[in-house]
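In this view, the complex is presented without one of its protein chains, the others remaining in place.
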Amino acid sequence: MDTIQLILNGMMREALSPQTAAVAIAVIGLNIHFGFTGLLNMGQSGFMLLGAYGFAISIWHDLPMVVGLLFGFGAALIFALILGAPTLKLRGDYLAIVTISAAEIIRYVGRSALLTDFTGSAQGIPGSQYRSSFTGLSFFGSGSFTLIPFNYTDVADGAAWVRVLGWAIAIAIVVVLVLRLRRGGAFNGIAQAALMGLLLVAGVFLLFFLFPVPNQRTGVNGWWVRFVAWGLVLLCTFVVYLLVRSPWGRLLRGIREDEDAIRSLGKNVFSIKMQALIIGGLFGALGGIVYVLPASVQPDSMGRSLTFFCYTALLIGGAATIFGPVLGAVIFFAARIGIKYTAAAYVPDSIMNNQQTEQFSYIVVGVALMLIVIFRPQGILGNKRELRFNV
Amino acid sequence: MSDQTVASRNLADPVARRELVSGFDASPGGSKPDSILLVDKITRQFGGMTAVDVEHLEVQRGLITALIGPNGAGKTTFFNLITGFDRPTSAGKGAHWAFDGRTLDKTSASSVAQAGMVRTFQLTKALSAMTVIENMMLGAQNQAGENLFKSMFRGSWRKQEQEIEAKADELLARFKLYEKKDDYAGSLSGGQRKLLEMARALMSDPKMIMLDEPMAGVNPALTQSLLGHIQGLRDEGMTVLFVEHDMHVVRHISDWVAVMAEGRLVAEGPADTVMSNPAVIDAYLGAHHDTDLGDDALLSDEAFEQIEGEVEAEREAEEEQQ
Partner (left out) sequence: MVRGVAGLVLALLLTPLIALISSGAANAVDTLCLAEADKTACIAGTLRTEADVVPDVTLTITGPGGFSEEVTTGETGKWNVQVTEPGAYVVKIDEDSLPDDVVTDHPEVTINVGRLGATQAATLDVRTGSYSAESSKFDELVQSTVNGLRLGLLLALASVGLSLIYGTTGLSNFAHAEQVTLGGILGYYLINRGGLSLIVGGILVVVICAFTGWFQDRVLWQPLRRRGLGLTQLMIVTIGLSLALQYCYQYFVGARTVRVVQDNPEVSTFGPITITNQSIVAMAISVVVLAAVGYALLRTRIGRATRAVSDNPALAAASGIDTDKVIRLVWTVAMALAGLSGLLYALVTNGIKWDTGLQILLLLFAAVTLGGLGTAFGALLGALIIGLVVEISPVLGMPGDFKYATALLILILLLLVRPQGLLGKPQRVG
């Protein structure tokens, strides 16, 4: 029981971590590219890295944070323009090839010893160089606290039945939420919306009750950065909701289906695709900035694999859905940590050492990605009829 | 301008039309008194093979012009070229084409459509994972909500959206697709997709509509209603250019016929005379040795008119019921 509690605690901590939120934001961007428009952007990590570099380098060189944000977004914008211009008129594969290559090039260039004064070369830029202007904004004070001080240990001494019951209820709530989301129009009408909101809040409270997460208030990896990161996730989700229910969003889906048909209707397909590429790339840059806030800018941690993780998260949650990216990112990170901890706890060290549990968890991720695409391409929230992949 | 309105009023009248076309120059590439589309020296080669090589072609405003020719004659390629989906090999070397007075030599496909020349595809391009009504609404031009910045503010496009939907409903009703409004376009039958594609093209109020084999794979009864629609469009003043293999259809509705073979324009003329043109027979015989265009049985309208009568009766019966 205690091992399970430990593993679940770890999963909860990972699900909540600001880096999960950061990837969720990048996946929201990728969803605009791949989910709604059908653009095969295989370089989302490049957008993230550019955002992070723009932000960190500016602040490191004593520019204000706002300028850092502008540089981060500006770099992503230019990147999108450069990659989009030659490829968006061609078949989808070209964009995939060019973006994956370009993202890698950004990483190589960032690692280059020639740019040590800017990018810190392979070692990257330590968080301490740019973080303070962000933590300086915090109104959370110092010290540490647990989000809900009241937790399972306070009821019947944390007996097993309390936890099992709690888990059962939590799972039930999640299932109800997912089913409602899948049906679509889950937030239509005030009563519906209120019910959904209530369930959501209750579920979150229950989770915190079951898996108390103590953290610093403002410190390097504390509540402040979590608050901002998840706040941004909500904001981005809302923006995407506004975008895709509009005629512009309809155009995106039309392009995903058949861009020649859209062209024959007098729409400037190239321009719309470029807009989508830029918007999604900006989300990627924002994700990259959030990603490095609690850590450091490490070019090697933002390579091709990160893009692939974004795809995995997106497909788990459901491409071309509003909440899919967030759900997918949370599940992806929590499940990976769960696998790792489980392997560490139950597989003897002689078979799988600590390093190898990490790698094992990623092998599972790769296999899971294959299985999802083959057997459930619409993910958890997606609509099977709507989601047909087209190049 | 007043000239044109007079003409378009007259053009609903078969006798007036016949009178008009009888004055046309019936040689291939002959000039028309009021041509909406004008094509010059357009060629397209694939490797060594010349798919299209049209010296000159004019299409008269407000008429239904049929473009016929054996398989592989280059009709679809010709459509692609003038609608901006393909570039002529002769681009920059004398190729020139203009629509409604506007030069299109370097215009992209989307701008061609915006200029008022909208096409459909031989292999339908219904957006199958979207609903029928969404398909239709994509067809409307100048939507404020399609602007990235305005799209986030519903207030800025809500009213226009309602107007567009009303128009789409009307068109769907006309094309007997209203009941399918909220179905995925992928669930439609082949013929219904052709209808949807035509209706969608009409959402943009084009000046000229180009249909690539609109009747292929459509059952005779549906063909009837389609033909009715096409004639209706012409009577409202729209220009129609369509590709068709079925000679009955061609004879039935087209006011003027242009014939292509091996990429070249070989003949032009009114439907009933062009079929007996030796160049046309040659073109078809070259392609199908077993077909004899001169055979009267093939050209007989009797069978056709019989079906037409039946369909008409059926429709009347239906209307009475309602």
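Order of writing sets the labels: A and B. Residues in every chain begin at 1.
Heads up, the rule we're going with is that a contact is a pair of C-beta atoms (placed from the backbone, for glycine too) under 8 Å apart; a residue touches a chain by one contact, two chains touch by 3 or more.
All values reported here derive from a predicted model rather than from experimental measurement.
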| item | value |
| --- | --- |
| Touch with the omitted chain, as defined above, among A:L90, A:A172, A:V201 or A:L234 | A:L90 |
| Residue touching the undisplayed chain, where the options are A:V109, A:I148, A:V220 or A:L242 | A:V109 |
| Contact with the hidden chain (one of B:Q60, B:T76 or B:S110) | B:T76 |
| Interface residues of chain A (partner: the chain not displayed) | 38, 40, 42, 82-83, 85-87, 89-94, 96-98, 100-102, 104-105, 108-109, 111-114, 123, 260, 304-305, 308, 311-312, 315, 350-352, 355-356, 359-360, 362-371, 373-374, 377, 388-391 |
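Here, only the chains that are shown with their structure count from here on.
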| item | value |
| --- | --- |
| Geometric centre distance via CA averages, chain B-chain A, whole Å | 48 |
| Residues of chain A that touch chain B when the two form their complex | 239, 242-243, 246-251, 253-254, 256-258, 260-269, 272, 275, 279, 385-388 |
| Touching residues on chain B, where the partner in the complex is chain A | 83, 85, 108-114, 118-121, 125-130, 134, 137-139, 141, 143-148, 151-152, 154, 157, 161, 184, 186, 200-201, 203-204 |
